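A single protein chain has been omitted from the complex, and every remaining protein chain is retained in its original position.
So, subunit A:
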Amino acid sequence: MSPSARSFLLHLGVIAGLFVLCFTLSDYHQGNLARIMVLATYAIGYNVLFGYTGLLSLGHAMFFAAGMYGLGLAMQYGGMSPVPAFAVGILTAAVLSVVVGVLALRTIGVAFMIVTLMFAQSVFLIILYFGTWTRGDEGFVIPQAARQVLGMDLTDPLIRYLAALLLFSSALLITARMMQVRFGRVLIAVRENEERTQMLGYDVFRHKFLAVLISGSISGAAGAAYGLLFGYVGATFASVQYSIFPLLWVLLGGAGTTIGPLVGAVFMFYLIDYSSGFTNAYMLIAGLALVLLVLFARAGIMGEVRRRWAPWLP
């Protein structure tokens, strides 16, 4: 079987598995998994930039929050229905990505990390500054009555789960395909050796810029979906913590693998969920997991699977 056929089957299998799970899981885990799939979509967006292009951003929460606030404000004050508001959310994140791409990509390495961090801090402060509308830290709730699409109630757990699955599957299949075509292969080339790639005639800046745009837009879609499906919009989602999360998920799950973001998000979510049952220091447990990872599985869970058993893993 060709590698692309294998990877297509793998992705289809993962999606089918998640679909079946929604009918077998308890309400509690069903709710968790819906949340995880949205967060994993965020991680997929992050992985495009970090895992495949090799650019480490410390400010992705700004894209997640841009999507969330784009949707939330459009619904709350613009009276928009969910679908156009969702589009507004993605568009907001895309516009922000263009600005960040143009400015931050003038820098590389540590400077890029710092610039993205500063941008995200600015976005966070702007959200707080316009507290009259954004409700700052306290946030605001999107009422159940507004969260209806085509007669379906997005607050219904099953429908919410399926909506999250639709979002996740789209992001997974789109990025997986992207990494098989010329554009994605050049992104990997940029990650592996930027100067060589330029000297082979590829426009490195253009590729990096598009990677920021795609990464930011997918993260924004995840943010918008999070606001819509869980009915809450708040400044916490723009904080540094939410910039670090996708980095951790992707590192844990396997940077530069298609399903690593999901694996990392599941792993981290349940690690914290489980450990917070008996200690307040759950971030300590998460930290410990990362230390172990760095020591024993540097490529992350799926990266390690690829290295040891399945070189074809996308």
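The rule we apply is simple: contacts are C-beta pairs under 8 Å (C-beta built on N, C-alpha and C of every residue); 3 or more make two chains touch, one makes a residue touch a chain; residues count from 1.
Note that in this section contacts and distances are computed from a predicted model.
Between the listed names "GMC family oxidoreductase", "Alpha-ketoacid dehydrogenase subunit beta", "NdhL protein" or "ABC transporter ATP-binding protein", the UniProt record for the complex's undisplayed chain reads "ABC transporter ATP-binding protein". Only one of the listed residues, A:F140, A:Y202 or A:Y232, touches the absent chain: A:Y202. Residue A:E192 is the one among A:E138, A:D156, A:E192 or A:D273 that touches the chain missing from this view.
Think of the hidden chain as still there; on subunit A it touches residues 182, 185-186, 188-189, 192-193, 195-204.
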